[in-house]
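The other protein chains are all here in position, but one chain of the complex has been omitted.
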Amino acid sequence: MKDIQSQPDSRRINIKKVGVKDISYPITVLDKAKTVQHTVARVNMYVNLPHQFKGTHMSRFVEILNQFHGSINLQSFHSVLDAMKNRLQAEEAHMEIEFPFFLKQNDCSPAMAGISEYSCKMHGSLDKIDDLILTVQVPISSPSAIQNNEGLPKSLGRWGTAEVSLRLSHFIWIEDLIQTVENITCHDRTWHDEMDSEIEHDSLSVEDMTKQLSKKIASHPHISWFSVTVENFSKNYSTFATLEWPESGTSHRHWPTEQQ
Amino acid sequence: MKDIQSQPDSRRINIKKVGVKDISYPITVLDKAKTVQHTVARVNMYVNLPHQFKGTHMSRFVEILNQFHGSINLQSFHSVLDAMKNRLQAEEAHMEIEFPFFLKQNDCSPAMAGISEYSCKMHGSLDKIDDLILTVQVPISSPSAIQNNEGLPKSLGRWGTAEVSLRLSHFIWIEDLIQTVENITCHDRTWHDEMDSEIEHDSLSVEDMTKQLSKKIASHPHISWFSVTVENFSKNYSTFATLEWPESGTSHRHWPTEQQ
Amino acid sequence: MKDIQSQPDSRRINIKKVGVKDISYPITVLDKAKTVQHTVARVNMYVNLPHQFKGTHMSRFVEILNQFHGSINLQSFHSVLDAMKNRLQAEEAHMEIEFPFFLKQNDCSPAMAGISEYSCKMHGSLDKIDDLILTVQVPISSPSAIQNNEGLPKSLGRWGTAEVSLRLSHFIWIEDLIQTVENITCHDRTWHDEMDSEIEHDSLSVEDMTKQLSKKIASHPHISWFSVTVENFSKNYSTFATLEWPESGTSHRHWPTEQQ
Partner (left out) sequence: MKDIQSQPDSRRINIKKVGVKDISYPITVLDKAKTVQHTVARVNMYVNLPHQFKGTHMSRFVEILNQFHGSINLQSFHSVLDAMKNRLQAEEAHMEIEFPFFLKQNDCSPAMAGISEYSCKMHGSLDKIDDLILTVQVPISSPSAIQNNEGLPKSLGRWGTAEVSLRLSHFIWIEDLIQTVENITCHDRTWHDEMDSEIEHDSLSVEDMTKQLSKKIASHPHISWFSVTVENFSKNYSTFATLEWPESGTSHRHWPTEQQ
């Protein structure tokens, strides 16, 4: 690979992202039931770096994180991003956090007393306007027609996952989003009763479950964009389907109604 | 979450992606030195699904993969994508493969006889036109001024990684891309000699190393787009910088030269 | 933590293990059908270090690995260990390799044309005598009573895994061990036909499947020790059972027969 152009001047080029990643950090999340839930997040924080700036002070990212220690949540995201933008003199600021969120005993897993874990992500951006995408991954069990000797359905394994990402115009509880998804995906509750119906068998395909979930989420008034991915585990690989709405490149529009 | 809109009709909505993922598959890659290198890839294959189609036959993805068994490489990517598009009647076809690529003993790691491993990715797309992005991740050692009792530099650990993604207008050997990167990142070869110079100390920042790498890659005649990310491991997190060129949203243009 | 003993002399203490780990290395494995299978292994190599030796030359481990490049298998394990023991003047030598092993289309996964992946491990030791433990992990699908529109059973997800470790007195093909396990664990072949029988429902517990597998393996003439672990995935955790035979601490003895 030889240089055949005149020497480029990298001083005039923008650094698109500069920051810190994979910080493990204890955080608290507001929680419908318990007010405050303690968990551990993996955090990425970065800004753009206009070409006239020579470097950035990496330690400032963690200093900002420390200032908000104990109160990272949907509400405080804007304040953290604002502090990043100001202290680092950046045009854009980004923060991504990923954490396990726990729900006490829900109807969807009656076989085992205990708490369920959901992987959550928040990706916030601030340039001129705020943007926040919330992602929740909901595990899906294999449907079970078999009961163990305590009268509870036996585990037939992991069917897959449903991952929903949203842009919100109003606050929404993570618990409510999980319940919306589990109303569709929860085999033990929904599918089990109707195991013989033609419709229910159909709903086992990733395409159909993606569409059912999308239809449900599109009907929510406070969601301006979403993406749904349903993944079905086979022994050695997965099958999956993804639906995004409105599709990128198209203007915001109504989900087609049956009347149309 | 209540339905407040009239019932949406999901039958009129496109599935953006449907396919298989995380298939572990033995492949061969063409290799400058040995002609054929055997390795094991993780493969994702997916298509879009226009709304008039009701479902897709997942088994066909793996059937196509089997047809090309033993010859997945930069050259055969187009044929695989073409087969996917035709057999699944899709408008777009995508394949992503990720695999370890091995190089025998290179100058950049003299301390240990042996072979070096590089993580590679290829992401090919076909709608009306072909698109292929090649990604190589190059590990970077910590600079070492200390020799062990065999006269070789002692390992002072893992400094980080450089990841380069490219769109190519002509074929390029993975080996040549790795060497281009290691000409910049290889401490034992480059930095060691000039450990005391002001310039070399500077080059230890992720921003500067990202710019140096970008400048080098921008000067290559057959690269129409690239992204460079340099990551520096600290004890509990990483710092990183990313540069993309041309930046998305801008038209293709020349890297600014020093004359400008 | 204060020192309250007289100063200990670490020069008189043995290093139990010293070596290299997590080397990614392309290897070939002998294969019943194709003679040679190319795959990529993760390799650990280590020796003990008697207290009179001050250090070891780490680069020699990789030099030895390079000597045997292309022919790591059950047969060559002894030679590699012997070379390690000699060149590093050690009393004991160990090598662990872990790799994906591929089988073309087997009866246990009719739903998808393709190849199945099994995670394999070999752990060889040499002090005065040779020791080799072979481990194979076999994925288990969820049982499926539902057919898709191509007449094949639909994936109902991942039920779990069966992991079998063996000490062998004679050579055994990895393929034969996998088939022995799948004769018990393969739902699509075995369970499906008898889905209603009391016995088959019982066999869904990890304890029972562990016992069935152990009974089968104990009947093989060339196995002097084994361990079986069956794991069943639930949504957020796993249940598992492990049986080892003969149990550590007991002398070698016959598996109890029904006549006893």
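First chain written, first letter: the chains are A, B and C, and each begins at residue 1.
Here is the rule we use: a contact is a pair of C-beta atoms (placed from the backbone, for glycine too) under 8 Å apart; a residue touches a chain by one contact, two chains touch by 3 or more.
Model, not experiment: these values are computed from the prediction.
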item	value
Visible contact partners (per top-of-document touch definition) of the missing chain	A, B, C
Options C:27, C:126, C:140 or C:243, residue touching the unrepresented chain	C:243
Missing-chain contacts mapped onto chain A	23-26, 37-40, 55, 57-59, 62-63, 65-66, 100, 102, 111-115, 117, 149-150, 152
Residue ranges of chain B at the interface with the undisplayed chain	109, 111-112, 114, 116-117, 139-143, 146, 148, 154-160, 201, 204-205, 232-237, 239
Contact footprint on chain C, counting only the chain that is left out	1-24, 46, 49, 54-56, 58, 62, 176-177, 179-180, 205-208, 210-212, 214-216, 218-221, 229, 231, 236-245, 247, 254-260
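Keep this in mind: only the chains that are shown with their structure count from here on.
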item	value
Computed distance of Cα centres, chain C from chain B, in Å	32
Chain centre separation (chain A, chain B; CA means) in Å	25
Junction residues of chain A - those touching two or more other chains	205, 236-237, 239
